[in-house]
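I'd like to ask you about the structure that follows.
For subunit A:
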Amino acid sequence: MDEMPKTLVELRDVAKRYGGTEVLHGVNLALRDGEFMTVLGPSGSGKTTILRIIGGLIRPSGGAVFLDGVDISAMPINQRPFNTVFQDYALFPHMTVAANVGYGLTVRGVARAEIRKKVDEALHLVALDGFGTRYPAELSGGQQQRVALARAIICQPRLILLDEPLGALDAELRRQMQRFLKQIQREIRTTFLFITHDQEEAVTIADRICVMNRGGIEQIGSPREVYYRPANEYVARFFGDNNLIDATVADSGADGLRLASASGEFRARTSLAGIARGQAGKVLVRPEAIVLGDAAGGQNRIRVRIEDASFVGPVSQVRVRAVAKPDLALLVKLPSRAEGILLAPGSEMEASWSESECHFVPA
Partner candidate 1 sequence: MRSISRFLLSAAAAVAATAFVAAPGFAKELRILAWEGYADPDWVKAFEAECKCDVSVVFIGTDDEIWAKIKGSEGKDFDLFAVNTAQLQRYIDAGLTTPYDLDKVPNQKETLERFRDLSKVTGVMRDGKVMAIPYAFDSIGIIYDTDKVKEAPTSWKVLWDPKYAGKVLGYDNGEHNFTITALTMGIADPFNLTDDQLKEAETKLIDMKKNVLSFYTTADEALQLYQHNDIDIIFANYGQQQVKTMLDAGAHIAYVNPSEGAPAWLDTWAMTSGVQDKELAESWVNFVLQKQIGQQLSERTGFGNTVVPFDSAKPGDKLVWLRDVEDPTRRADLWNEVKASP
Partner candidate 2 sequence: MSLRAGIDVAELDEGRRARSYRIATTALAYLIPGVFILLPLILFLVQSFYYVDHGKEVHELTLRNYVRFFNDAAFVPVFLRTCILCLAVAVIAVAFAYPVAYLLASIEGRRKYVFALAFVIPLMMSYIIKIYAIRAILGSNGFLNRILLALGIIDAPLTFLIFNLQAVALTLAILLLPFAILPIFIALERIPRNVLDASADLGASAWQTFRRVIWPLSLQGTVVAATFTFVLALGDFVTPQMVGGTSGMTFGRIIYSQFGFAFNWPFGAALSVVLLALVLVALAITGLVTRRHPS
């Protein structure tokens, strides 16, 4: 990222209403050329609506869609240089795999021999060599998924839209496909817009994540940004079990923030602009950023009592409570060890975390 990549598709104040209900209000989103963007949100957040508006399946009620700076809001779906991988693949059941994959070229009147060549290439790309004569019903879910992908990339679209494409697959296949998609995206150097409601998937796969909620965008940023530097409490809560502590800004300076809370003062580094003294919000610290033990040396420290510890696979979860202020509970995640975590419930110790692991989200 030496140089700012140019914007491919841009949504400006895009809104969508069905009858009296607004499912999308005033969305602004710029998609960079060549990036893998994930739109993440719970169902009903408007993420599929965004995809359908870009794809041309539905028209926005307000605002406009731009491609290379040109308004394409009125461009019919079949003329947009975008292709979609649908949620349940939407393969043509009466066509062979080869006919499915070659469909986009067939309707463009490309010569047969050319189509055959490109279909073979596309099938090779998705590792389905030799599957051309089969019918979709004869394939497994993962194979159908790859046919749908091959079908979408064959016309070399500027943008590939993926509508929760991995929803129907089991966990293992899902992880495989995530890696596979990412690999293909790098290979063909095409922009991907990937819709999902799974935050882990979004974080794994995306260059940038657009977090949506109730028809609006909460935050756009790299996985690390939305994970460690959520723009607001919604995003903070959406990504797992963050510890959130009520606080107000006591002082803000170039080296960070001083935050006053009922449990004492915390220090945080944050890049969020425009945070002023007296602003109310929450102190955020990720469970895995907290170190337990008197020897640990973070800038932020509280004395806590261990409530319980549980083993949940690679990490162990420890619940602790501030000694001085028992209504403050914190969740701590530690790497699991074979011998278990030697923390007796009821014992007291220091919980600490560094300034750089501490974040402030305005209310």
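Assume contacts are C-beta pairs under 8 Å (C-beta built on N, C-alpha and C of every residue); 3 or more make two chains touch, one makes a residue touch a chain; residues count from 1.
Keep in mind how these were chosen: all candidates are chains of the complex that A comes from, given by their letters.
Here the structure is a predicted model, which is why all the values come from computation and not from measurement.
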Requested in this report: Of the candidates 1 or 2, report the single one touching subunit A in this complex.
Outcome: 2
Query - Complex contact set, residues of subunit A against candidate 2 - result: 55-57, 77-79, 82-84, 86-88, 90-94, 103-104, 106-108, 135-138, 151-152, 155
